[in-house]
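One protein chain is absent from this view; the other protein chains keep their places.
For clarity, chains are labelled A and B in written order, and residue numbers in each chain start from 1.
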Amino acid sequence: MSSRSVFLARSQPMRLVIALPFLWLGVFFLLPLGLVLGIALGTNSPDSVPPVELGVDLASFRLLFTDDLYLAAWLSSLRIAAISTAVTLLLGYPMAYAIARAAPRRRPLLLMLVMLPFWTSFLIRIYAWMGLLSENGILNQVLRGSGLVADPGTILGTEWAIYLGIVYAYLPFMVLPLYAALEKLDWSLLEAASDLGARPSTAFLTVTLPLSLPGIVAGCLLVFIPAVGEFVIPDLLGGTQTLMIGKVLWDEFFTNSDWPLASAVAICLLVLLVGPILLFQRQQQRSLERRS
Amino acid sequence: MGEPIVKIVGVTKRFGAVEAVANVDLEIARGELFALLGGSGCGKTTLLRLLAGFERPDRGRILIDGQDMTGVPPHLRPINMMFQSYALFPHLDVAGNVAYGLKREGVARPEIATRVAEALALVKLDGLGTRRPSQLSGGQRQRVALARALVKRPKLLLLDEPLAALDRKLREDTRFELVRLQEQLGVTFVIVTHDQPEAMSMASRLAVMNAGRIVQTGTPHELYERPATRFVAGFIGIANILQTAPGRWLALRPEKIALSADRPATERAIAGTVVEVGYEGDRSLYRIALADGSTMRVAQTNVARARESAFKRGDNVWLGWSDDAGQVLHE
Partner (left out) sequence: MSGRVGVAATVLAFGYAFLYLPIALVIAYSFNESRLVTVWAGFSLKWWKALLQNEAMLDAAWLSLRIALVSATFATLLGLAAGYVLARVPRFRGRTLFAGLVVAPMVMPEVVMGISMLLLFVGSDRLLGGPERGFLTITIAHVTFSLTFVAIVVQARLADFDRSLEEAAMDLGATPWTTFLTVTLPMIAPALASGWLLAFTLSLDDLILTQFVAGAQSQTLPMRVYSSVRLGVDPQINVLATIVVAIAAGALVTSAWLTRKRD
């Protein structure tokens, strides 16, 4: 709209304001990603420091796409992330809806209660589930005590524990954008729908759901993207038999010191997520521009 | 007219493909209350922002008091503006808002205090200096915005829709209040408005804008009685536009036409049927169908108290007017 800003962009101080974050992110974010690609094309040489020989070799990538172990890790990462995202949405939507329809003076408190766990340590929240899910943990004690299940087995170390962990850790990220979308919703639209003959369920499906779609998309991406590359949750709750790609990267790097392979995993993870990431960015910018 | 305080020469401003202001020439005299009138998107606000310095013209020059202001940033112009939203700083109290511009000038502290008090007295807000903008009514906020702009003693005060945010009753009182202030201070006011009665009743002169261009400039009386184009005739007040010849029209105001049951003795007369009566209390506005299928609007003052309107729907009536009642238009 305003040409004043263009005029501002050319002024000396404004150039500096643009240049500082630009340079910082260029050097510490963009350049390193280029290095990852460079290393991924090198070969592993355990005897040198660092353990890499530079070159142009696709061996690491080839291994990633031919070895069954890695393929299984990719597939289970995607599956686990997708299922946990869906479960988080099913749990988060009613919560966000209930908060958005609560009395306006109660909403800040209700929202704060959703956010509070996020402000405490991620690691500690996952740790909390270790005690709950272990062989003799509280959950099993309750299950046995209720007499419903005689031998519940151990949940810790299974894929179930990972689902629980992801849903638990990422629930605030789902509720927040959903709430933001639902809070803006003009509730008289629902009255209009029912006035025009829609049953409550039809009104929800034809009015509320489409209008909260931006929140749904943002929330799902905020859960799905980090969940695919998740490391702490599968490492602490998942045990040895569940493979997720973030854990593969970690193990290749720290345990096997195979830098090219770890870098190749990183590149593939990035390529896999580039679609969702761009989608998220576009939506983020669009929602902000609509506000101004 | 003397040396004009504002001289706009061939100014054009584009936003992308849209010409918001197209080759505008305009002169505003010292001490005038000048109004820029037009519908939304006509370019009047852009013209105001060009004057204030928030936009830079793509072409043309803007002179204030004989000095070229074209490249001068807003904070160095001897102009102040009252924003449509008032733009009061919510983190400062009323006195802080009014003092803001004086502090930027480096005025000494004691003088700031006196001038702020004077400005607040001028707009009848004495004693409210410590209030926050959020604690004020709409009318009070408007007056703080006015005081904040006037305290700088600008050569030119720009007012962007100054009355739009007020409710109707307050709007009428404030209209005259603004005129009184302008006459008292002698500062040149430029008011942007879409409200035609507002512009007519306040301005000493006004310019009608359409699609980025100034269509006509003149006193309210000139614009009403001698519109230059069919657009101006239709935009200001109500007009019946009759085509008298190819490329020639006659603009005839509803109140210049007399309505009677019998054929009148006026120079022009035509018969018709009442199809609609709009009773407005002081007057009634009729829509009359003529034999050729066209309709004309006629206003009659309701002099007698006994009846609602002189005529009712379906009545056969005569319309009469004199030869000099209308304005001949060529475009």
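The definition used in the following text is that contacts are C-beta pairs under 8 Å (C-beta built on N, C-alpha and C of every residue); 3 or more make two chains touch, one makes a residue touch a chain.
Note that the structure is predicted; figures quoted are calculated from it, not measured.
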Touch with the omitted chain, as defined above, among A:56, A:124 or A:196: A:124
Which of A:58, A:71 or A:112 contacts the chain that the document leaves out: A:112
Interface with the unshown chain - residue positions in chain A: 1-2, 5-6, 8-9, 11, 13-14, 17-18, 20-22, 24-33, 35-36, 39, 50, 91, 94-95, 97-99, 101-102, 108-110, 112-117, 119-125, 127-132, 134, 136-138, 141, 168, 171, 221-222, 225-226, 228-229, 231-232, 235-236, 246, 249-250, 253-254, 259, 262-263, 266, 269-270, 273, 276-277, 280-281, 284-285, 288-289, 291-292
Residues from chain B at the interface with the omitted partner, ascending: 52-54, 73-76, 79-81, 83-85, 87, 89-91, 100-101, 104-105, 148-149, 152
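We adopt the following convention: only the chains that are shown with their structure count from here on.
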Centroid spacing, where centroids are CA-atom means, of chain A and chain B in whole angstrom: 56
